[in-house]
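In what follows, a single structure is set out as structure tokens and then discussed.
What you see is the complex with one protein chain gone and the rest in place.
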Amino acid sequence: MSFLQSIKDKVRSRSIHVSYVDVGSCNGCDIEVLACLAPRYDIEQYGIFVHNNPREADVLIVIGAYTHGWEEKLAPLWQKIPDPKAAIAVGNCPISGCCFNRRGSYIDPPVSKHIPIAAEVPGCPPRPTEILNAILSVRDSVFANWEVERR
Amino acid sequence: MKRTVDVNIPLGPIHPCFKEPARVKCETKGERVIAAEVELGYMKKGIERIMKGRPWQEVMFLAERVCGICSVIHNMVYIEAMEQISGIPVPPRAAYLRVVANELDRMQSHMLANFSYCYTIEHETLGMYLLDCREQVMDLLERLTGARVTCAYIIPGGVRCDIHEEDLSFMLESLTRIESDLLRYTGMFESGPMIALRSRGVGILTPEAALQAHAVGPTARASGIAVDRRTQHPTYMKLGFATVVRHDCDNYARIMLRFDELFQSIRLIRTCFTGLPTGVIRGGGTCKAGEIRYSGEAPRGELTYVIKTDEYGRVVEIEIQSPSIMNIEACCHSMIIGADSIADVTSAFVSADPCIACTER
Partner (left out) sequence: MTPSLFWYLQEFARPVWLKKFFFARTAPLTTPPLFRDFPEPTGKPCQHVLFCMMVCPAPGAIDVVLDEDGWKPRIHKGHCIRCGLCVEACPNGVLTSGRVLATLQEQGTSLEVSFRIAIDRDLCTGCGNCATACPVNKEIDAQLGAGGHSSNEEVIMRVHDGDVRVLHEDKCTGCKTCENSCPTRAIQIARILEGKQQNPGGVSP
């Protein structure tokens, strides 16, 4: 079985389908993720395909501080994504709420209270180089031995 | 009397063409769209409520993060409103550098809007060319201010840092390269027959409908209405600013208008650099009490801040009116209705350049 598992690990780490969800951000991190798609920091050369369909995604990129409007929508969305899956939080907002985390705002940080987060990229917004470095360092380990460990 | 519709199609919060969560519910009969309704509320953070009682150094960063794409203009309108309340004069060199930062931000926002449109009509090649060109503009922003997005460059009394000699010459040669690239891409857009099939005659917004919906920015200027707040800004008047207008009223006119504004921005930046005055960049000055209603021209239209402060410059009441709500209204009630096919809904919506984060703060 381990040979089959190693084939699965190799394929899963080199061909990743990504969907992103914006749970209430300022769009700064959003355009830095789009800048990763640009020909300068090409993310598709690593086998990472950013379409926006949660039903076919392996990795969900979460951007933004969790607002009241997404109250009962993010957790069902997470459940609709098929296994194996992982979530990456990009920016300061899903980690701590950034500068919106004051008394009287309508946000509920951190996002890891609502769905399990596998990796975080701090910064407001993080540079495309930092996002790519984080994704490349995590892609080997996030789906490794999925059947053995997660079941 | 019950009205029959065939299918109610929701274009949901997560969609390959929309970068931000908004829900557009279209009632269709066959392929024709009869009515459309927009549901917002996915991004409300309550920024204006957090801003109450805070001094300018905290409100400035919150104002910048209302929208990350047009962050420099939010910064500039807020700080200029505070300067008008407190009577702080701006040194001339700082005023010119502010215009440079503002126009660089406008360039990257228009390139992003055009990329979004080309991606929506599935012309990925041109979209990727534009995104590559945008990276060069982000390099220039990084050299001038130190950060790519949410630069925090403008403070009451001036700007934060001056421009170095070698950065200035690098910027001027970069701008020549960007201009020649843009000429080529504009030619590609103008002469592409597939692009014309999906853009000419699609998403018509007549001038009467635009006036009724109070459309602003490129959405209104592509329908022949000449409205631009930069004509009333003293520094822009000195630089000889003239409004750009087109009369075609469709998707094609809106995208070509953004290309025209890109060339106008490059011309403005060159004029700023050739006539840059010497002097200080920070003039000092503290914020005082008062109230004001101040507007500026964001890449998407007219942005208004209504501020009331107490005697130490802290915000007592603040109200931000962003341009996208009026453009979305114009889009959903005039452009989409009577569209020939459901596929034109996304392209018309994206060509009006909605920024949902600005709309609900």
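The letters A and B name the chains in turn, as written, and every chain counts its residues from 1.
One rule holds for everything that comes next: contacts are C-beta pairs under 8 Å (C-beta built on N, C-alpha and C of every residue); 3 or more make two chains touch, one makes a residue touch a chain.
On a predicted model such as this, the values are computed, not experimentally measured, just so you know.
J.: Determine which of the presented chains are touched by the chain that is not presented, and list them.
T.: Displayed chains contacted by the hidden chain, ordered by label: A, B.
J.: Sort through B:Leu11, B:Val66, B:Met107 or B:Ile163 and give me the one touching the missing partner chain.
T.: B:Ile163
J.: Out of B:Cys17, B:Ala35, B:Ala147 or B:Met188, which is the one that touches the chain we can't see?
T.: Hidden-chain contact among the options goes to B:Ala147.
J.: Taking the entire complex into account, which one of B:Thr125, B:Ser191 or B:Thr274 touches the absent chain?
T.: That would be B:Thr274, which touches the missing chain.
J.: Provide the residue numbers of chain B that touch the chain removed from this figure.
T.: Against the missing chain, chain B presents residues 55-58, 60-62, 93, 142-143, 146-148, 150, 152, 155-158, 160-165, 168-169, 273-274, 276-286, 311-314.
J.: Taking the full complex into account, what residues of chain A touch the chain not shown?
T.: Here the touching residues of chain A are 39-42, 45, 92, 95-96, 98-99, 101-102, 120, 122-124, 127, 129-130, 132-133, 136.
In this section, only the chains that are shown with their structure count from here on.
J.: Suppose each chain is reduced to the average of its Cα coordinates; what separation in Å results between chain A and chain B?
T.: 27
J.: Within their complex, state which residues of chain B touch chain A.
T.: 13-16, 19-21, 41-47, 49-50, 52, 58, 61-62, 65-69, 71, 112, 115, 128, 131-132, 134-135, 138, 148-150, 355, 357
J.: Any idea which chain A residues touch chain B in the complex?
T.: 19, 21-32, 34-35, 37-40, 51-54, 64-65, 67-70, 73, 77, 98-100, 102, 104-107, 124-125, 127
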